[in-house]
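Missing here is one protein chain; the remaining ones are kept as they sit in the complex.
The block that comes next holds chain A.
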Amino acid sequence: MNDALDVALRLLAVFAVFLVLPLVIGQTEHKVMAHMQGRLGPMYAGGFHGWAQLVADGVKFAQKEDVVPAAADRRVFQLAPAVALLPYLLVLVAIPIGPSEGAVGIIVDAGIFFVLAVMGVGVLGSLMAGWASANKFSLLGALRTAAQLLAYELPMLLAAASVAMAAGTVSLPGILNAFEWWWLPWQIVGALVFFVAGLAELQRPPFDMPVADSEIIFGAYTEYTGLRFALFLLAEYAGIVVLCGLTTVLFLGGWHGPFGADGLGWLWTLLKTAVLAFIVIWLRVTYPRLREDQLQRLAWTTLVPLALAQIALTGVVKVVMQS
């Protein structure tokens, strides 16, 4: 009975995080983008600096009519937002935020594989949405999504494999238990590759060709309205949380920090995740959009060789240390 209650409480906590953190990041994006572009951003909703803007947006989305185009494939069209969103919720369950037993939703033995595998399923949501909308722009967006996958999947896996080699385990808490501060410079190339590949997976600028609004309206999500559209947006922000959390756990040492490791570890995890999320937003307002072929060139001529070099370096250091 106690076990069941414990699991239920943990899942509830993960669900709360899943609902709150994406909204926080969304609001931060509003404000950070505004200030970087010399504006104020939302200022009225809720009073203090427009903190309730996203809540108001949510209410607006909930009130809108849920339109399904006449020519669309109804069931696939309606299922797509769930397929896009749920994987990120599942991934969040496996990310540890603190050193204690209770600081992770569920300990997964093959954590890295679980996380990357489930994140990969989210792409299917975009593909389903793009195809089922019966819209040329949507189909183009879906095609770009799939083409993008060819670019980022391999470097992302290779970079994650490098950390797994360094730690000698594929479990996420296990990796953090093995972490030493000098892993930071040792794995820094892998970290950059992982982060860039993750940005491409999330379709965030500068890799937002699948939703490029000035070219193909809004890609696979063009035909969506109301709550289903909001779910796609939520998936994007949940994706940022997951990517930043994962980069923190795999490469930045998660709960390890220069001081206050006892009891305050979870604060380090959150702080590092927040800084990474800020960088994600920063990149959005800084870099112009790449073309799909430029992303392929970047991935296959830069990211993959860098990731392979990182794996070689990891292997060499590992062998030297053991002998």
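Definition applied: a contact is a pair of C-beta atoms (placed from the backbone, for glycine too) under 8 Å apart; a residue touches a chain by one contact, two chains touch by 3 or more; residues count from 1.
Operating definition for what follows: contacts and distances are computed from a predicted model.
Per its UniProt record, the hidden chain corresponds to "NADH-quinone oxidoreductase subunit J" from the list "NADH-quinone oxidoreductase subunit J", "HTTM-like domain-containing protein", "Carrier domain-containing protein" or "Succinate dehydrogenase iron-sulfur subunit". Considering the full assembly, A:A71 is the residue among A:A13, A:V55, A:A71 or A:I188 that touches the omitted chain. Although one chain is not drawn, the whole complex shows that of A:L54, A:I97 or A:M128 it is A:M128 that touches it.
Touch with the chain omitted from the figure is made, among A:A147, A:L227 or A:V285, by A:A147. If you put the hidden chain back, the residue from A:L116, A:L227 or A:L290 that touches it is A:L116.
Taking the complete complex into account, A:V170 is the one of A:A151, A:V170 or A:L298 that touches the chain left out. Mapped onto chain A, the footprint of the missing chain covers residues 71-73, 76, 108-110, 113-114, 116-118, 120-121, 123-124, 127-128, 130-132, 134, 139, 142-143, 146-147, 149-150, 153, 157, 169-171.
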